[in-house]
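One chain of protein is taken out of this complex; the other chains stay put.
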Amino acid sequence: MDVILNQYYLQIAIFVLLNAILGVSIYLTLATGQLSLGNAGFMSIGAYTCAILTVKAGLPIYLGIPIGGIAASFISIIIGFPALRLTGIYLAIATLGFGEVVRVIVLNLKVTNGALGISGIPTLGAKIGKALSALGFPHGVGGLTAQQTSNLMVLVVLLLCLSFLIFFCTRLNRSRVGRAFAAIKADESAAEAMGINTTYYKLLAFALGALIAGIAGGLSAHLTFFIGPKDFAYNRTVEILTFAVLGGSDLIIGPIVGALLLTLLPELLRSASEYRLMIYGALMVAMMAFRPQGLISEETVRFWKRKLGRGMKQ
Amino acid sequence: MTLVLDQVSKSFGGLAALGNVSFTVNGGEIVGIIGPNGAGKTTLFNLITGIFPPSSGKISYKGKNLLGIRPYKVTSLGLARTFQNIRLFGHMSPLDNVMVGAHCRTKAGVWKGLWRTPTQRKEEKRTRERAQALLQLVGVENDSDTPAGSLPYGQQRRLEIARALATEPEIILLDEPAAGMNESETEDLRLLIKKIQMMGKTVILIEHDMNLVMNVCDRLVVINFGQKIAEGTPAEIQKNPLVIEAYLGREEA
Partner (left out) sequence: MFWQQLVNGLTLGSTYSLVALGYTLIMGVLNIINMAHGEIFMFGAFVGLLLVTYLKVNIFVAMAGAMVACALLGILMEMLALRPLRRRAVSDLAPLISTIGVSIFLENLALKIFGPQSQTFPSGALSGVQIQLGSIQISLVQIIILGISFGLMFVLRFWLSKTRVGKAIRTTAESIDTANLLGINTNKIILLTVALASGLGGIAGVLVGLSINAVEPTMGLSMGLKGLAVLIFGGMGNITGAMVGGLILGIAEVFTVAYGASSYRDAVAFGMIILILFIRPQGLFGSSTRKGGRF
């Protein structure tokens, strides 16, 4: 038990889940065929809003995180409205510029503490540990140490978040809104001609993506004790984009698998982790050339269903 | 008079595509728009459905000015169209394609879709049933394993009509629905168009298949080089010398 639950593995599992949540954030925007390059910026808004609220204003974490997400999504609407009336390229550029502006503002504001960042953020693990000892389990539960228990609880919290998001997206896909998203992705002007307010739905998908990125930002702030402007630079956006490019963005499972693979690989191949971003870059070029739909697409699922279905019958 | 076009012109970068075209369409009619390739027929559809605005002139529907109204709103006002170059949502199932058409007549948003509230489920059920009925009407089988883009050509054309009908239009604009169809398919299409008329809908039809046009339309508008050159019943049009000239060319003496 101790081998599996060691600190290092738990930490990796936590980052896999956080990255999977970020993968969902870019998936939602891509669901209408729009590319947002501002996810790191929205993460940053969520993280800073949440950290400032909990550290400086003493708000509880469970309020700080959603408020951070809402702040990110509110700002996304301001950026998205002018850009989304035009073709997809405009949103990509406007959000890319936006990410840089957030970085500049965070560097200059007093409340964000400039380049030094905010430290001493109460971690989710510590809070849960405290709650556990208040409940009468100061030494952990069921033979686990206090730290293992609280880390495990963090893992459970993240897993619940991700499960809810998967539930949300599956429900959404099989509803009127999801069909509108898919129609816009397939053919925007035909969708408009069929009575869909394309600007509204593109903005909705973009704002939902920003909301989730903002929430992920808030979570990350309370996982790492410290946040600084460098945590949310352009590289972070590219990393999130690579999850969707590798895994595929047709289905919700795609970017989640992408996040899993790309978070685990550098841990497994320590020597390659130095070249991580170069590999990401080459991967993006190769995927676009050979498999633009990503590893998992609707056809992949159809193929395996048929194959497994036949296997069952035999 | 349901749809009124008054002196409508459109030019692209100085090139006139349509010049001062006027005609009206009455409720319940089947009106054919014919003319040689490149005459500006599809441009006319694009103007009516708000894809782009006319350079000058007025278009109104039931007394309401359609200028400057975005395409999705035109559709919810009751005008739906199909496309000359089929534009289905290729990866989606036939049923989903038709259900997208019902978008502007349904309401459930993100919240209701997430929790599947009773109203949402009722709405979804009704939408699905209506879509299935429309698929049956046009004669397209829904097979969830065959995406719309993989259907045979004739079926895709009919699926587009079902999708347009799902928007519950009063006027349906069909852009060359018989293109690429064989004779028996075209005959089925003629019956379908008649059925649509009997459902109380108005049909505007762009078509090259003269047999179909002459058989199904109540009235024809002929366009050549962006100008309306004739208007009348099929019998009148067949005798009109200007129309004969446009199609056959001037007899060289």
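Per-chain numbering from 1; labels A and B assigned in written order.
What we mean here is this: a residue touches a chain if its C-beta (ideal position, glycine included) is under 8 Å from a C-beta of that chain, and two chains touch if they have at least 3 such contacts.
All values reported here derive from a predicted model rather than from experimental measurement.
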{"item": "Omitted-chain contact residue, chosen from A:L10, A:M43, A:L241 or A:A259", "value": "A:L241"}
{"item": "Contact partner of the left-out chain, one of A:P66, A:G88, A:P122 or A:P266", "value": "A:G88"}
{"item": "Of A:I12, A:I77 or A:L107, the residue in touch with the unshown chain", "value": "A:L107"}
{"item": "Subunit A residues that touch the omitted chain in the full complex", "value": "33, 35, 37, 79, 82-83, 85-90, 92-94, 96-98, 100-101, 104-105, 107-108, 234-235, 238, 241, 245, 275, 277-278, 280-285, 288-290, 292"}
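As a working rule, only the chains that are shown with their structure count from here on.
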{"item": "Of subunit B, residues touching subunit A in the complex", "value": "49, 51, 70-72, 75-76, 80-81, 83, 87-92, 96, 99-101, 103-110, 112-114, 116, 120, 123-124, 127, 145, 163-164, 167"}
{"item": "Of all residues in subunit A, those that touch subunit B in their complex", "value": "168, 171-172, 174-180, 182-183, 186-187, 189-198, 204, 208, 298, 302"}
